[in-house]
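All protein chains but one are shown in place.
Going in written order, the chains are labelled A, B, C, D, E, F and G, and every chain counts its residues from 1.
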């Protein structure tokens, strides 16, 4: 069952799905709804009786369904949703940054960020296998950078539907409303029990870590492509400075890391693929090997810093390695992040190591002066 | 202008305000709305022409207005809202924890957490002075632990309305729709400008730090009560282990810290009053003085850890002090946190320091076994 | 009686004893409502004509049919008095509940 | 012409030059729409009866009254052709726009 | 600190009693009081609890009462050993009951519980014509505990109750108070 | 890597051209292509941009094109020196214009820009009866740049265009291509 | 299918209705009108029903783990999402090939006319085969008696207190029945727990509608209204008899009045029995009567009359 409400830049996906349902190439109910809250509510309804569901949204829409996000994860409905990352009003902007999904990081959904079109497509398929695993039963939010991934045309391999069917058999679950074994669902629980349900949710998310790895492996066996687990390291082996990225900016960073490496810098990048479950172990381990970690945030939590940075820092605090960390706020409201910007970040990191740069957080390419 | 939609345990506030509007003791429009999204939209409308506004909500209601939260902060509307902290569905629960407001930490609102009824009342008054300061112009969310603060009866001093009027003159702002100087507001901005607006928002939040301190000082001069700035330290001077708290649990912790101090432990507590702007400096500084910091979280970000912990850890990572930090997830869904539980936390911290306890995050008083 | 009955609730001691998510057997009762009553409906079988209007009106569904008359499941009757009020034959009267001793809550 | 006119936009170089929040002077125009046209309305003053129906119908509000006839503000006319279509007197014709040279966008 | 737990059924006024006790202590005795219900989705008739803490200094500990000094049971159907099993050693259980002998056995089971029973329902019906027993039980509590004076309790009632029901409730309070004192003589 | 920027007005098909170019390079030349618009709230008639990147290896850099190798201007009203000022040294600007001499001055101002102008509108009107100039300009680009073969461009059209308009557009593409080659001879 | 048609022909009555209880052991207040409604609806629709209940009294008193009071498949929806969740179930069931089932929503007045209105309108627009029932107790009861869009003029609630300056709610009751009709619904009806046979009949009708149905049942609430627990059914009858509520249907694009009282009983009697109206002055009651008469004038003029 597909249910979605239009919003730029998610619309490409929904329109294409409408066509596929129309021409019969996709067997699914397509439900038009009057808001995103209803789109996700409808998915929960269908999921509660064991149907497989999909929805897609972006920014304002994601926030409009915020209540349902928590509801779906608490209800353990294995829904898959595509979120086209877009800036949040106010000011209005249809352009990409990641404040929408990152500001809802705590909603109990598995959060994946894709780097390119191929990974986006492949992760839709993998997401169902992850979400519907009975140890996991947690919805997955697949994040695609608005325009950069939703409106860029590139060539990709589309797996055959037979292969996909083989990889992803119909969803079977005992935890559903069933005419033969009636259930009461989505109920209340008092102070005596509520915490246990929350613990379960946390546990399921931790259990997802192994499932994610396994699913990627079997995907590889069938389709010949793999992405690694919660993170992908790129040239980190002998790196002294590492930049942490999320989503499509990774591609640009790869180029810069290649260039700088050629110039003799010891730099690498860590692509975070999953923000939840968070790659705590991977980052702790990395912090033992490198001297400085920079984090690009296409978001900001006003009055503090970028959310990815906060999360990465926490892992580093727990590793107690005391390495240098720096935060680069970039790309807000669709601002382009150039190779030059990324070079600048590495420069900041180096200055930080030399003690020349004291600010642990800065806005990159703000375009205006901010001195008092 | 007051506009609110009912939800337990916020209702006490709204009902009392309805009575005050009815009997004329409060001069205000009271607008009944059909949802929380509308309640906050109405407040924004009134604020956009320069009126002073108030709303109140809790949990599901806070999430239902999530879109408007970002809208209000981005629009720089100095609205004050009371949020009665309550657990989030699913499972449903009307009881208190802090997942609602903490899961929306990035929405651009100043977030205050009150410890008792007196602080709640005083902070309503202070909140307007903070929010409406022209350097700040940022909405304030005042968080009261559900039931613990909303439904507990205790005696408090109610300032006279003359004093309050003196402290808080009518709101004046040039940034409003004005028949004499028409404005276009809440507009769009492209990739060229959007980031600058976001920077402003961040800057306003940082500027709020001084304003918060100043407002507290002038409040003290008039009313004789003060609360400090972003945090309050309690017995931290020679503490080796410090527990970080938020909201009403602080009171219980005070008792335990007193008890333990008497027993010869070097313990203290850090009450975080403002989660945004975040007391980064204060925590960095603290981390240079102590050996271990424990953080109580009445919330959890599934697949990682408590949100307060993540934030505190980030500051500590930036301080590069490498001290021990531990997270205690407690009180979810209204589970009581007893003095014994808090003692337990200090014990865990001590074991951590001795290297006997390796888990940096644990559920306190879960009531069931979780071994595999 | 075509109604669910009480299951004794076993407080879970291990997390695995909890249902996976908020999804559990329908019609699972662990406590009764008898203690809520301050008054109790008493049927005069003689007077009852078996019209079953009270049966339709009871908010609790605790009135059931038996041999053309009605009976009441007192463990879930809350003593609202609706049945007595709606009975045209005045076959039901409400009497003050003798409160004695601990209920299961 | 009772219409806002173009202000030259000065790209801010310091953050303080930005408005505080999304709140700015109403009716603040920095670019015109002339370049959008592929066709252009041309008025035959002789034929115009001054009924002002075109004036009401223009989506851009670029038609204004002058001495009982109409004029067009070409800097904002998009060449939709509505005016020509609705004019009962056939006083307006659309001609192909000569595209020449850079617009201000 | 004195910690009191009230048991009643939704609609019987247990929370009101707990609140009046707290208010009386704070406003008229120079003490600090804190009163809170175990609020829930309960409806009229469902078992509810309320708590009062009274102390000489400001009360900051808001955690639930683990072992109360006093347990007051407004509705006899709620009187069960399980409910009172967490009372403090030598704590007192006050039950609205006509036949105190029914609970005699509780004391035997190893715990030192002091039991006070009082037929509040009959008194309430007599004076108020309604089986609302909270003020009667408050009177009993005041008499048994001496935690606040009768005078303060009366003032508490005045400050917290609607006019129409005030007089009757003061009478109930006073009568209950003096009967207990008499019994104890 | 070859980087191309397209300028047009909403509705003129600049993005379609950029996309067909990318697709042709990827699908029929064994190269890697990436095409994206500078999407916005623009409406038909508003100036828009589109980008194509073509390379021998996978393109991961998704940042905007800073200095294009080619700039293709579909609408003469958009031809301004400012718009082409960021072109690469020795890059080429291709303008849909009838009077190329009007832009001659651009070259003088110190930048080495190669200018190609082509009257695509007339060609399009001739063949398609509509002033949709994107395929004509694609033909010009292919001829000028040699970035892909004419054959691949035709295949790209076939794969990306609706049946009803295909034939005309192929003709436009081919005619534009050969005219440019002739001119260049 | 033959069974269905039989069912369609004849609504169950006290004798024929199933013995089975589907909503049992719940913790609603004694005398709850909403509970009467829910019980009866479920008895008509039966065990192959998926019941969706948003936040509100019924979900609060019926879904408190481990006390789960629906014996059929049931779940709580988000407050605003009842109708969409119902549609989702219907679509999911279709996708999975389920047959012979009902999708039922049971929402309070707040959950229907205020925060749930938009989703309901969406479901009607899609003509999803679902039955939406509003049990109307005329305020947000679960949160402690706050004014809703269906709170009548003059009623005292905790957010429309009755005092010296304002005498209860200043707005009139939204007309949900006509709103869903205007939305182009397939079948809609008003009902009351005071007229049970009529109510059973309407639920039964809804069961066989090929599209969306809406039933608005008047369900007195002793706790919120300040009435004795035993009066619930009486009040449900009185309100119809005094003309402040009416029994009607909307079908095939037409309004049909099911009961056209020759003479109305006293509005004042009806109101003065309830704590929430006790503060009303005579002029307020006169206003209420004028509103009533105006409404009935239109009804009698333009609606058909037909016993259900």
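Keep in mind that, in the parts below, a contact is a pair of C-beta atoms (placed from the backbone, for glycine too) under 8 Å apart; a residue touches a chain by one contact, two chains touch by 3 or more.
Since we're looking at a predicted model, the values are computed, not measured.
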Check: Out of all the chains shown, which come into contact with the hidden one?
Finding: A, B, D, F, G
Margin query: For the chain left out of this view, which of B:38, B:57 or B:103 touches it?
Written below: B:38
Next item on the list: Quick one: say which of B:63, B:84, B:104 or B:186 touches the chain that got left out.
Entry: B:186
Checklist line | Sites on subunit G contacted by the missing partner chain, in the whole complex | finding: 113-115, 117-118, 121-122, 125-127, 149, 171-172, 174-175, 178-179, 181-184, 253, 294, 298, 302
Next item on the list: For the chain that got dropped from the picture, name the residues of subunit A it touches.
Entry: 5-8, 11, 14-15, 18-19, 22-24, 30, 32, 34-35, 60, 64, 89, 91-92
Check: Please identify, in ascending order, the residues of subunit B that touch the omitted chain?
Finding: 1, 3, 28-29, 31-35, 37-51, 53, 67-68, 71, 177-179, 182-190, 193
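We take it that only the chains that are shown with their structure count from here on.
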Check: From the centre of subunit G, which chain's CA centre is farthest?
Finding: F
Item checked: Mean-CA-position distance for subunit F and subunit C (Å) -> 80
Notebook entry, point to check: Of all the residues in subunit E, which ones touch at least 2 other chains?
Noted result: 40-41, 44-46
Check: Going by the touch rule set out above, which residues of subunit A reach two or more other chains?
Finding: 37, 67, 71, 74-75, 90-91, 94-95, 182-190, 193, 196-197, 199, 203, 336, 366, 368, 370
Next item on the list: Kindly provide every pair of chains that touch.
Entry: A-B, A-C, A-D, A-F, A-G, B-C, B-D, B-E, B-G, C-E, C-G, D-F, E-G
